[in-house]
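Incomplete set of chains, arranged as in the complex.
Going by the order they are written in, the chains are A and B; count residues from 1 in each one.
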Amino acid sequence: MPSAISLVTLLTDFGETDYFVPSMKGVLLGINPQIRIVDLSHRVPPHGIEQAAFFLKSCYEYYPDGTVHVVVVDPDVGSGRRALLVSTTRYFFLAPDNGVLSYIFKNEASVEVRAIENKQYRLDSAGATFDGRDLFAPSAAWLTKGQSPGSYGRLISDYVTLPDDHPKMNNQVLQGRIMYIDHFGNVITNITATEMETFRSVTKKEWTGLTVGEMTMKGVKGFYGEGATGLPELIINSNGHLEIFIKQGRAADRCGFQVGQKVELI
Amino acid sequence: MPSAISLVTLLTDFGETDYFVPSMKGVLLGINPQIRIVDLSHRVPPHGIEQAAFFLKSCYEYYPDGTVHVVVVDPDVGSGRRALLVSTTRYFFLAPDNGVLSYIFKNEASVEVRAIENKQYRLDSAGATFDGRDLFAPSAAWLTKGQSPGSYGRLISDYVTLPDDHPKMNNQVLQGRIMYIDHFGNVITNITATEMETFRSVTKKEWTGLTVGEMTMKGVKGFYGEGATGLPELIINSNGHLEIFIKQGRAADRCGFQVGQKVELI
C-alpha cells in the first residue's frame, strides 16, 4: 500500500451546472489546501453505476502511485448502504458500496476493503443527501493528510460487486453486447482480445465477422483513417475492446446501435 | 482579513466552448504561475445574475481562508458599472457591481467593499468587452501576489444588492417560489429551515404540506431512496432548502415545475 499523495480524482454523476462538485472541491481544499484535483468526469448518466465502473476501469491505472480516486454515483445516499475505503498496491478508492468498484476488485492483485465508520471523517451538515461533500470529500482529504486506512473502519469482505458481464461462447458463436457509445459515436463492445482468443481456441478457427442486428461487419482496421467512407468498420480500440466506427462519422447514429444491444462474433 | 492564498475560484456565464475562460486562466497564471484555479462553474445561464448569486452562496464557505473568488456574470461590461473587490473575514471576492455578491453582503459579518479604480491592475487589450480577462483576472492575480486591497480603490457603501427574495407569511400560509432546478431534476424552493420555524411560531401549528399549482406534497423524507417510486416527495436538501424530488426520477420534468413558480407551505 502506498502513502496517499495530494492528488485526488473525482468521478461523479453530479453534472457541471450545480454547486455539488465545487462544494466537494471546497471541502477537499478546506482540509488540505495542497490537494490537486483532477476531474475524471461528472457526466456519468444519473445513477449510472455500471457506466461509472467502466469509466474508472478505463483510466485509473495511468495515475501515479498514491492517487486517491473518489467515485460518487450514489442513488442510495442516506440509506443504510455503506461507504467504502479500498486500498490496493498503488491506489486508494472511496465510493459507495454499490458495485461501482467492481473492476477494481477484479483487476487488482491485492485489495483491502474497509467500511468507513469513523464519524470524525464526516462533516456536520444539513440533510443526509450529499455524502459526496459530507463524507467522501473529507475522508479523501484526511487520507492525503496522512490518516491511516485502518482509522476509517473495519475490514469487510461482503462488499457489493456487479454481475459478471463477459461475453460467452454459445454454439460456436461468441455472444457479447454493446457497452458504451463514445463522444465520436463509436460503438464499444464488451469483447476484448482475451475473448477473441477464447473464440479461436474453442472453435479452432479464426472469426470472420461481427453481427449486430441485421448487419455484419468484417475485417479489423488498424486505424480510423483506414475505414471506407460512410461504412461501419471494426477496430481494436485504445482500451483493447472491439469497436465499430465510421471514418469521420458517427457509427451509433448512422446504424442505430444502442447500449445493451447484442452482438455476435462469428 | 486573511492574506490571499494562491487559490482562485472562477464562476462565470462564459460557457465551456469558447476561449473566454482559458484566456482568463492564462492571464492569472501569466502573472502568478503558482496560482491554482478551481472552476466553480461556467454554466451560469447567460446574464444570470440571480443564479450566480445563489450558486456562489451554496459553496463558497467550504473553501480555505484566503481563497480569492472571482465572479464574472457581467451583462453591462464596458458601461459605467463599477468593478468590486470585497474583503471579508475569510475571503476575497471580485465581481461586477450588479448584485451578484448580494448573499455575501448579507451573510458575512464583516465586509469591506472597494471599487477597483487603480488602472495598473487592468490589462491593455483590444475592445472593452472582456473585463473577465482584462480586469478581474489580473486584479485577482495581483492579490495573490500580495497587493493590498487598499491599493485597488476607495471604500464604497452604495454597492448594488438584489431585492430581498425571502418567502413571506400571508394569511397563515408561507408563500415562496421555486428558485433552482438541479442536474437531477430536483426542484429547490427558497424555503429553508428558518422560514419553516417562522411558519410554526406565527401559525402556532406544524405545516402539513407544500402546494405547487394543483399538487400538494406531504411529509418530509430523510433521504432520496425513501421516496415512493414515481411520486414527487419532499426533502430538506444538502443546503437546508425544502426540495421536491422523485426517487431516481426527474421531478421538474415529470411535474412540469419551473423556476419562478409559486409554492405555498400550508
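Criterion: contacts are C-beta pairs under 8 Å (C-beta built on N, C-alpha and C of every residue); 3 or more make two chains touch, one makes a residue touch a chain.
Every value quoted in this text rests on a predicted model; they were computed, and no experiment measured them.
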Note = Full complex stoichiometry, one sequence, with 2 displayed, works out to 3
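Note that only the chains that are shown with their structure count from here on.
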Residues of chain A that touch chain B when the two form their complex = 14-20, 22-23, 25-27, 29-30, 33, 36-37, 46-47, 75-79, 125-130, 133-134
Key: Contact footprint of chain A on chain B as seen in their complex   = 5, 7, 9, 16, 36, 38-41, 43, 55, 58-64, 67, 182-184, 193, 222-226, 235-240, 248
